[in-house]
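Shown here: the complex without one of its protein chains, the others still in place.
Should a chain be cited, it is by its letter among A and B, assigned in written order, with residues numbered from 1 in that chain.
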Amino acid sequence: MDFLFDSFVSAILLLKSLDAELCTIVLVSLKVSSSSTLIASLIGIPAGFAIAFREFPGKRITITILNTLLALPTVAIGLFVYAFISRRGIFGPLDLLYTQKAIVIGQVILIVPIVTTFTIAAISRIDDRYRKSAMTLGATTLQTAVVIFREARFGILAAIIASFGRVIAEVGISMMLGGNAKGFTRTMTTAMALEYDKGEFALAVALGLILLSISFALNLFFNYLQGRTRV
Amino acid sequence: MSTSTCLVTEGAASQALRYCWGCARTNAQSAFVNNSFLGERIFLKDTGNTRKLIAALLGGVLGVVVIPVVSLGAEKVIKVSTTTSTQASGLLDVLLPEFTNDTGIEVKVFAKGTGAAINDGMDGNVDLIFVHAKAREEKFVAEGHGTKRYAVMHNDFVILGPSSDPAGIRGMEDAAAALKKIAIAGTKFISRGDDSGTHTKEQGLWGATGLQLVAETTTLVKKGRETQLTFNNPIGLGEWYLSIGQGMGKTITYADEKRAYTLSDRGTYIKYKFGRRKGLDLEILCEGDEMLHNPYGVIPVNPRKYPHVKFDLADRFARWLVSPRGQVLIANYKLLGKQLFYPDAIPGGK
Partner (left out) sequence: MLFEVKNLTKIYGNRKVLDISELCLEKGKVCGLLGPNGSGKTTLLETLSFLLRPTTGEIVYDSRKVGFSETLLQELRREVVMVEQQPILFTTSAYKNVEFGLKVRKVPKKRRKRIILEVLDLVAMRDFADASAHKLSGGETQRIAIARALACSPRVI
């Protein structure tokens, strides 16, 4: 237990001194994760809407495929994207590999299925009478969609929170595509992996504690948002 | 509009209620059911994930600490922590079966950076360490963590770079001068940055360039006392100097991808350059400097510090490595026709 105690004290020391390296790591993590969550939401929410809202052949199989993609391991996505953006890949000339953009690309692929399926679930749980009420009151398709979006907003916010939690905690993509370059693409999770490799468990655990506190703070914030929008 | 009336007996009502309740419950759960397989659940449920994360984290930490201590109760098995270079070069794949053949002792290998390997020794997680950072090894013995350092062999480091050589260091012999040229040109340089032997060597070389270095110090608490970790790197971290904290093979691939310079041991380089179908663009641009010399040592962990280590078996392995039998095997080991390691314990091995 000495070891846990040491780690805890180290974490507090690091936080208290606002260690410059630690700050960079946390900022990189937040920047990358929020970018990918934002982009994935812009893709996933409309996609979820389109799938939930209309009937088309292959709808069920589409949902099954999306559910399967939820189980996609991060290393598989990492490899896949790597093959495309490596210097020998199709997008090699763009020099994307080992940049923050590369991490964002991988993470977007990781969480688009999460946002989409959660959005579908949120919308399907909305009573069909909302749709009918809006339509009978003369709403256009778009206006009806807005009504349903409003009614499903808690579920959709949950989709965003879940996705953010997934990306800020993932390590495979950040490591393979970001490359863990200090001060540039080193995120909280890759830093933890590295400190573990170096045998500096205390620093790894300290980072873990910080990661937890950040997730906790963010969840409090989202919780507050959800509470506030509830009429 | 009509409404239908129905008469329900008591039993039927409760059954109907139970049925409805069942439906409601199934609906509520179905949102998560699809997502919850394969352990992805932690991140998908937004309630309670904090608690689960803590549990997972604690579990992970305990696993790390406990497993190496309790496992491997069997006789005649020793554990060695070594550097990635001995493993990646393929040398151990030749040495270990021969050793097991000779003595019946099995060796389990944990390959990591030299820093982590030494830490393993200090924590008594392994029976001996086989690393390459002479000064730190001597400190390890001096502090009583190990019994004796056996000088086993050496190879050398080389500075790699893209064949286009934008910094123009090809053919230079002075390693420090070559690094200085890279820094002044501002071309990308990839550093292991993982506290390994190669990283230690690299920091030493940067020190020899006379360039201004940035020291980064992190304060940690170990065994109740504050200790400090310091790393040196030239100015330009995150711009041209990338510290990636990964093993040698990964660092070489990284440098190849980024058309950057890096410091590598010769063995791993040869393995990556010639041992794969899709070779490397990287070439050896600077070699031969005395400072690039890379000695390997093996140290059994001190049984007086950790009575549970299998000192006798570990010491036998160490002595076997420096015996003529081990030394000849090392000298004869060739990777793709090239000798990688030069034995240090028998005269004329060089």
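Here is the rule we go by: contacts are C-beta pairs under 8 Å (C-beta built on N, C-alpha and C of every residue); 3 or more make two chains touch, one makes a residue touch a chain.
From a predicted model like this one, the values you see are computed outputs, not experimental measurements.
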Using the definition of touch stated at the top, determine which of A:S17, A:T64 or A:T140 touches the missing chain.
-> A:T140
Over the whole complex, note the residues of chain A touching the chain we left out.
-> 127, 129-130, 132-141, 143, 147, 150-151, 231
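Here, only the chains that are shown with their structure count from here on.
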What residues on chain A touch chain B, complex-wise?
-> 2-7, 9-10, 13-14, 17, 19-21, 67, 70-71, 86-88, 97-98, 114, 117-118, 121, 125, 158, 161-162, 165-166, 169, 179-184, 186, 190-191, 194, 196-203, 205-206, 208, 212, 215-216, 219, 222
Can you list the residues on chain B that touch chain A in the complex?
-> 27, 30-31, 34-35, 37-38, 40, 43-46, 49-50, 53-54, 57, 61, 64-65, 112-113, 115-120, 193-195, 216, 218-224, 226, 229, 237-238, 242-246, 254, 256-259, 278
